[in-house]
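Every protein chain except one is present and positioned as in the full complex.
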Amino acid sequence: MDCGSMTSHLQIEELSVGFRTLDGHRQVLQLAHLHVDHGESVGLVGESGSGKSVLALTVLRLLQCPPARITASRLALDGRDILSLSEKEIRRLRGRELAMIFQDPMSSLNPVFTVGSQFVNVIRRIRGEHHTDATERALEFIRLVGLPDPENMLTKYPHELSGGQRQRVIIALALCCDAKFVIADEPTRNVDVTVQAGILQTIARLQHELGVSLLFIANNLALVSVMCDRVAILLAGRVVESGGVNEIIEDARHPYTHMLLRAVPTPEERQQVAAKSTAGRLEPLLAGAEVAERACPYCSRCLEADGDCRDEAAPQLTSVGGTHEVACHRLATRLESRA
Amino acid sequence: MTTAAISRKALRARFRETGIKARLLLRNNLAKVCVGFIVVEAVVAVLAPWIAPYPDDIYGEVHPEVKLEAPSTSHLFGTDEFGRDIFSRVLYGARISLGAATVTVALALLIGIPLGALAGGSTRLVDDSIMRVTDIFLSFPSILLAIAIAAFLGPSLQNAIMAIAISWWPWYTRLLRSQAVSLKEREFVRSARAIGSSQRFIIFRHIVPNSLGPLIVQASLDFGYVILTLAALSFLGLGAQSPTPEWGLMVNTSRNYFLNAWWYITFPGLAITLTVLAFNILGDGLREVLDPKSRTY
Partner (left out) sequence: MNDASMAVTAAPGALATTPLVEFKDAKLYFPVRGGILNRPRAWVKAVDGVSLKIAPGEALGLVGESGCGKTTLVNGLLQLEKLTQGSVLFDGRDLASVRGGELRHLRRQVQAVFQDPFWSLNPRWLVCDIVGEPLRVHERLSAEQRLDKVTELMEMVRIPVDALFKYPHEFSSGMRQRIAIARALALRPRLVVLDEPTSAIDVMSQHQILLMLTELKERFGLTFVLVSHDLSVVAYLASTIAVMYLGKVVEYGPAQLVFQSPAHPYTQALFAAVPDPSKKSAESLVSLGGEVPSALNPPLGCRFHTRCPRKIGRCSEELPEAVWVDENHWAACWLCHPASTSQSGRDVPANRGE
């Protein structure tokens, strides 16, 4: 199993996050292991509801602990156990060593403060610098993220900026206190594709220049493939496949990963429709069947699932070579790379 | 499937939905207590003439020989300056207060909903005209408006109810209008327009049913406020008149005697307080249940 080493920047093992809701306990994350080495860029791909944002919030300890229940055998940043830190200690960590880029620039920036004052507030609180020094630092980072006319930018309010500019401000805010570990939670979700390209390039450039470790959360594999070295695919709170990005793209083993890679039907499937030979091929075999909560999260949608997939406990991640791991009961019986 | 069977299935589905919401509401222990209290009060209100121990005291009978007696086993809440049993009068007062609140809120809703829906769903001209009139009403503090109207109409319980209803409808209009305006942009309204549904159909079958949430919350809170306002008007002499056993009136009359007869002001006052409190808490509970954002589906 690839658990990373004791010197990984972020190390997660046996993380379980659940919420107490009106209808009982809801398990949201069940991670066997995940790690990010120093200077590495790891992607986490999952759709909405897969638990990816919850993971980000868990690492930053931003979840309220009564409704949420977190247990982990290891959740460490640079060797330090995050879950055992006190409130004061974790607050020191945030911004200084650990930072997050949120997905919605509209609500992440305080609308009643200028960009400049938001920077200064953060820098002064974390680094205790004087106003002038803090402003200098703010200017430096605003330039770093590629925003034009930094002095002017300091005086603007968030609503005066475009979506792309706001997102860059958020990136600068996350990095301005020299945090070495950054979690980017779908940073380009609300942005047009041509603007997205620029932002992704900025993030990639900064990651290399500043040597930060990046956990990049996204909802599609293509985004992650241009940004990250390794990727983990999250489905219903479990990692179903992980490994090097190129490896996974060329040789995906889990049916869900295939589905993600090929978000639209194959030409063959389209032919089948045209030839009216659709029938059961489109419908998963177990649709409608009762699925135990502990079973494979994909089995009710999987075109190849069988009774075992439904009845047995969720598959564990098993190595298929190098760092490539897959969690699937039918790994052995599946043919080599499809599509 | 026959038409009747269809309606039955539809009804059953709606009941099931309401049942889920009711269960959600009652999960909270405090909500349970308040709902219980209100239900008991409503039952009392309906049965008051029959369960009151001294029914004649409610309106007329005087018993000067037992005047201003402290609470005892024969008079649970004591007696007033005419020897009337306060317990019976408070029970009957529930009937008056709850009855008045129901009428008032119903009237306010009856006027407010159509006006608000029209304002929100129609042209700018219609919207502006209705809302300016509403704004005029809203610019007066509601209790002042109620006082002015009651004074104009003459002091009586019925007039007080009228006065309160007249000063209350604008809030619902404004509430419904804001809901309508925000719902107009929703995709199901856009869908309905693309399908070709008429504007009226859209307003009354699409927009209004989805606006009811905040309205129900407000109405339940308002039950309490209406009771309070009615009590205030009666306290000021503009509402119920002697010998009507209205809580506010009783509190007013008790002012002269409270140094010697603490029970006289306490029990009617407690009745008002607890009732308003119960409706407030109920309203808050409903807000949590009815607000779609708090759903966990």
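Per-chain numbering from 1; labels A and B assigned in written order.
Following the convention adopted for this analysis, a contact is a pair of C-beta atoms (placed from the backbone, for glycine too) under 8 Å apart; a residue touches a chain by one contact, two chains touch by 3 or more.
Owing to the predicted nature of the structure, the values given are computational and were not obtained by experimental measurement.
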### Task
Looking beyond the chains shown, say which of A:70, A:85, A:210 or A:249 touches the absent one.
A:249
### Query
In the complete assembly, which of A:79, A:211 or A:265 touches the absent chain?
A:265
### Task
Tell me which residue among B:36, B:53 or B:209 touches the hidden chain in the full complex.
B:209
### Query
Contacts of subunit A with the missing chain: which residues?
47-49, 162, 164-165, 192-201, 203-204, 220-223, 225-227, 246, 249, 259-261, 263-265, 269-270, 273-274, 278, 282-283, 288, 301
### Query
Touching the missing chain, which residues of subunit B?
1-3, 6-7, 9-10, 12-14, 17, 186-188, 190-198, 201, 206, 209-210, 292, 295, 297
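One rule holds for everything that comes next: only the chains that are shown with their structure count from here on.
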### Task
Report, in whole Å, the distance between the mean C-alpha point of subunit A and the mean C-alpha point of subunit B.
50
